[in-house]
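One protein chain is absent from this view; the other protein chains keep their places.
Chain naming follows the written order as A, B and C, and within any one chain the residues start at number 1.
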C-alpha cells in the first residue's frame, strides 16, 4: 500500500533545487531518511524527475509537482500520469496553490493517478476546499493557506483551526485520506503543532530548500514527529 | 428557504434567447409555471438578467448562468455575487461544462453565493465530480455528461447509472443538496426517467430554447414530473 | 467611423458603479460630455449594460468591460459580441489586466467585434504586449502597467517611457490604431502628460468612480485635454 510520508519537501522552481542542486537536495533527503528511519517525500521539477528517481528512488518517495489532465497522445507540453509512472516516480502533488486546476480536470487526473498506482496528494487552500478535494478520495489532502506560504509563519500555529477543521471535514468525506498541512512550516515545533492538531504530516518548501543547511533543517522538522 | 425548481431552463447564448427573445421565453416559463403550479427556473444571459427579473421575477426563479469568484471592487468584466443579488435574481448556476471553474474559485464563489442567499447550483460532469461539488454543500448539483449535452439523447436513459450514482454520492457528502440531471433532456419521458432514478429535477437548454413551440416543450417536460 | 473617446471610464465591479449607481454615474458622464463637447466613454458591468445604453446611449460611448470568444449558441455564462451589439452598446474593452485572454481567443474575439462594428479597445501591460495587441488592428490599444492600477500614481508621470514606446510600436504595426494609457490617472495634469507623450486619450476607473465628486473629477480630467 502507498504510504504518505510525514514530511514532504516541494523543490518548486527554486534555483537551489534544479539540476545538480536537485540531486544534492535529493541525497540530503535520502540521508536524513536513512538516519532517522522516517520516510521522506521530495518533489523535484519536471525536468529533474528522472534523474532524481535514478539517484534516490529506492530511498525516498519521489513525487512530481503536478500532473496534467491529459492522456497519452497528441498533447503538447503536458506531463501525463503515464509519464510520471514511466519515469519511476511514486506519486504527485496536484492543485498546488501555484498550479490550481479546474475541478473537472482535477477529478480526471486524480482518478487517473490513483488508477496508475501513484500516491496522489491534492492541495487545498482551506477546510472547505479540503472537503471538496477529499471527496475525490486521494491518498492525502494538503491544506495550505496561500497567504502563509513562504512566510515562515506556520499554519499550524497561526491558524490552528484550519488544520483541525480540515482533518475533521476530510475524514467526513473520505476516512482513508491522510491530511497534511503546509505553509510557513520551518521547524520541529511547527511540525509538532501540526501533528497535535491531527495532521498526518507536513508539506514544506522554502523552509528546507532555502535553508543554510537543508539537512539540519530537515532533521529539525522530523524531530517534531516524535 | 430556497427551493430548487424541478425544471430549470438554461438560455445559454442562443440567439433565440437573447434580448426580446429572452423576455418572450421568460414569459412562456411564467405562463407554464402558473398553469401547472410547478416552479420553473430560467437562466438568461448576463446582459438580460435585469430585464428578465423585472418581467417575470415574481413568477419564476431567475438564475444567472455563472458568477465569477470576485468581490466588489477593482474587477473588470466580472459578474459578482453581489451584482446578481442587486439585479434581483434568485440564484445562479456555477461550473457549467461551458464555463468550468478552478476548484478554489468554485469553492470561494459557492460560499459567497450561499452567504448572499442565492440559490446555488453547481454543475458536474459525472458522479465523482458531483461528489466533489456536493462537498461544497450547494443547494443543488446538476450532473451533465458533456458528451450528451445538446444531443437529444437523454442522460436519464442513455446513462442511468451516472444519475443514480450521483444521487447516492452527493447525499453521502451533503444530505440537503438536491440532485438535478441534464444533457439531452427533451421530453416528459426523459424527465420521468430522471425522477425515477432519484433526481430532484432536470436542467434543460436546447430542448426548450430551440423547440418549435417552447411552451409545448416545457409543458411536456413538466408532464414527466407527475 | 468609430471614434475612440479621449476619456473612458471603466466602472469595474465597484459597488459605487452597479445598478442605480451605474445609472447615476452614466448621467454624470453624459452631462460632462454635453457641457464640454468632449466625447466620453463608459464601461458599465455586464448586468447594467442595457440599462445604461437606454439611459445615455445617445450621449456617450457605451462599452462592455469584456466580451468572450464565443459565438451565439450553446455557451453558458458568456457575453458574446452579438449580445453587446444587440444591447445597443458601441464597443468593448478586451484583455483588461483583470480579465486577461488567451492570445488565440483575443484574436478571435477582436476580429469578431471589429466585424460586428464594435469599437474594440485591447488592453496591454507594457509596450511589447501593446505591439502584439496592435498587430490585431483594433481601434485602440490601452496600455496599463498593472502595478500602477488603482494606485493614484499616474503611468504618464511614473513611467512616461512605456507610453511613448507603446505609441511608437503600436503605430509600427497598425497605423490607424489609437493608443490610450491608463493606471493611476486621477487629474487633468496626468491626462495632459499622457497626451504630450503621444497618447490619444486615457482609460480611468477608481479616479472617477471612487471620487467624492465624480463630475468634478471627470471635468478635471478633461481639462487636461486642452
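For this structure, a couple of remarks:
Following the convention adopted for this analysis, a contact is a pair of C-beta atoms (placed from the backbone, for glycine too) under 8 Å apart; a residue touches a chain by one contact, two chains touch by 3 or more.
None of the values given here were measured: they were computed from a predicted structure.
Remark: the absent chain touches shown chains A, C in the intact complex.
Contact with the omitted chain, checked across C:54, C:107 or C:157, is made by C:107.
Interface note for the absent chain: among A:28, A:70 or A:163, the touching residue is A:70. By the touch criterion stated above, the residues of subunit A touching the omitted chain are 10, 12-15, 18-19, 43, 45-51, 64-66, 70-80, 82-84, 86-87, 93, 96-99, 149-150, 205-206.
Contact between subunit C and the absent chain runs through residues 95, 97, 100-107, 111, 124-126, 128-129, 131-136, 172-173.
Heads up, the rule we're going with is that only the chains that are shown with their structure count from here on.
Distance from subunit B peaks, on a Cα-centroid basis, for A. If you average the CA atoms of subunit A and of subunit C, the two centres end up 43 Å from each other.
Subunit A and subunit B have CA centres that are 37 Å apart.
Inter-chain centre distance (subunit B to subunit C, centres taken as mean C-alpha positions): 33 Å.
Counting only residues that touch two or more partner chains, subunit A has none.
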